[in-house]
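First the structure, which I've put down as structure tokens, then a few questions once you've had a look.
Removed: one protein chain of the complex. Kept in place: all other protein chains.
Note that the chains are named A, B and C in the order they appear, and that numbering of residues resets to 1 at the start of each chain.
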């Protein structure tokens, strides 16, 4: 008999690309919120999801610099297995009258993060992600008014997005677009090429959460075209705000909203 | 409505991490066949798969250097989107009296290859894969008797395998372990953490195939331990042979053997 | 006493980032020749180098896919130590009445290639370089009329150049811009910040050379701006031709033209 949370399945389960949840994360989030054409958001919502009622064109483009691990904490001491960065675009949507957040694009830089995304319904591709880190000494920014952070995303050797965020003040929130439970699809095409073998709408969110003060400021954001990417179609119509926050979070599964 | 063969699904489908099959491949394969303890092969076969009746401990460790594309051929002209390398371990198994090949471990170096593996049931992780390429000029080997090719595999900054293959003569076969249709599982854990949301046994193979002469020789193969890998458990008991072959192949889906 | 051709110097010399020449190469070259504004070429020629008398605005942008090794050939069997790709821009110049080729920009993807460049006077930076490889089977191109090859260059997560080359016919030459001995500077700033500690003009070229037929065709070439690169200043005024050739070459040192 084979075991393991994910593939490859073996007698011991030790080869599994990802361990069973819960998954624990420490990280820094740089969030840029803006309004795009709501039609471009609707383009990314499969039925039965609908546009959010309020501010339906709101988008959050988020950079995250993570250290993550399983309950064993082993990955933290072999940091090539715990550290990764990601950049992702989040919109809101409505399902049965409830507002959800939804990740519509995401790029990460490690395979275990891709596998977790397949489990969670995040549409993860590989990318090269960078973001300035706050630091208490030398030229890197402190977390303080006026501090500036850069963030970039590239995939397939093309730059897709870049932002420079200037912090202004502490904030009660870290933005509103990524603030709801996530409504994600988990799908896999049929091996015959005819329809889907798996087609689920799932809900999940953080099991627990701790965080430092959020900082708010404004962003200078640029999106770039690429032949196999459509992030730039979420054109910036109107900036909302930008945020920086350090946090810890635990993810431990979700529930099925519907399955076809 | 959203479209696209794979995620992310968009209005146009252009963002899909992988296009719909058929998928076309040009590549070089370096195959090292050997016998391990059949119990270690059985460890990797979930029910209802059984050990192959003949030579049940046979393993093929294969390095491949690919250029792949969709029907559009567009990827070939932006080669960061078509070129990738992989190393994978194949065993044979029996299902309802029929012998199948089965990939038990595989590492690749591009995200589109990971996504194709999820569709095809290959348990793909990320790795760093290198293999000597034949070349008609300079110090690199020609395809001829006495030519030597090196091949290495690393993941998470640890070397997992390395081989040096010496060619001896042309061969009627490119080995026998990877010569059957593939019997692979496609599984995804339930989002609730309780069982599997998808659990399929699928069969697939090449839709069409062309190749140059196979070369046979012998290999010096080493496998190395790593905390999250079990390839080295497929210990080399007895070498069989090694092969080099250049080929073109088309993959265009498969069929479900059983679904739970 | 320490030994070794290059740093780090040790008792054995085995750690040297590069072995002593001669260095042996097998590779494929994709060359795109065009004319730019000669003033932009002059901008890159330090005194006493002058513009070439004929066709002074000619540029060759070359992609190369190499396997290289020392006399020991050991690197070929551990191919992570022998394989690398590069993209480089070559112009011609005149020194004491003689025409030389000169590499003005170059990007490579391995550290040993950077070190060899420092020795040879190539101004090597790191980049991500891809080029289509010819292959006898499947969708990748054969070396034949109508075959198309893509080539791309990126650095610091920005695409800097991309080309699509269509082959038309075999050719007596592989272009003319990269056809002379190279005249390169080897310089190092003084540790005090005051002037140069080393300032040499050196000449070198291939010690020996073998090659297959050259193919000629035309290219569609695009250059892109980046904050720390000036390749795009060598704007394409007029295409000349494009070439593909497979070759083997040996490099074994050069001579000093002048030293300050």
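Rule of thumb we're sticking to: a residue touches a chain if its C-beta (ideal position, glycine included) is under 8 Å from a C-beta of that chain, and two chains touch if they have at least 3 such contacts.
Given the structure is predicted, the values throughout are model-derived calculations rather than measurements.
Interface note for the absent chain: among C:46, C:146 or C:213, the touching residue is C:46. If you put the hidden chain back, the residue from A:97, A:136 or A:195 that touches it is A:136. Within the whole complex, the absent chain has one touching residue among C:30, C:64, C:87 or C:156, and that is C:156. Interface residues of subunit C facing the missing partner chain: 1-2, 5-12, 14-15, 17, 20-21, 43-47, 74, 78, 80-81, 104-105, 110-111, 114, 118-121, 123, 125-126, 156-157, 185-193, 197-198, 200, 202, 204, 227-230, 252-256. Summarising the interface, subunit B meets the missing chain with residues 128, 130, 152, 154, 157-159.
Although one chain is not drawn, its touching partners on subunit A can still be listed: residues 24-27, 67-69, 73, 76-80, 82-83, 128, 130-133, 135-141, 148-152, 162, 164, 210-212, 246-249.
Rule of thumb we're sticking to: only the chains that are shown with their structure count from here on.
Here the spacing of subunit A and subunit C, counted between their Cα centres, is 40 Å.
Shared interface positions of subunit A, i.e. residues touching 2 or more other chains, are given as 157.
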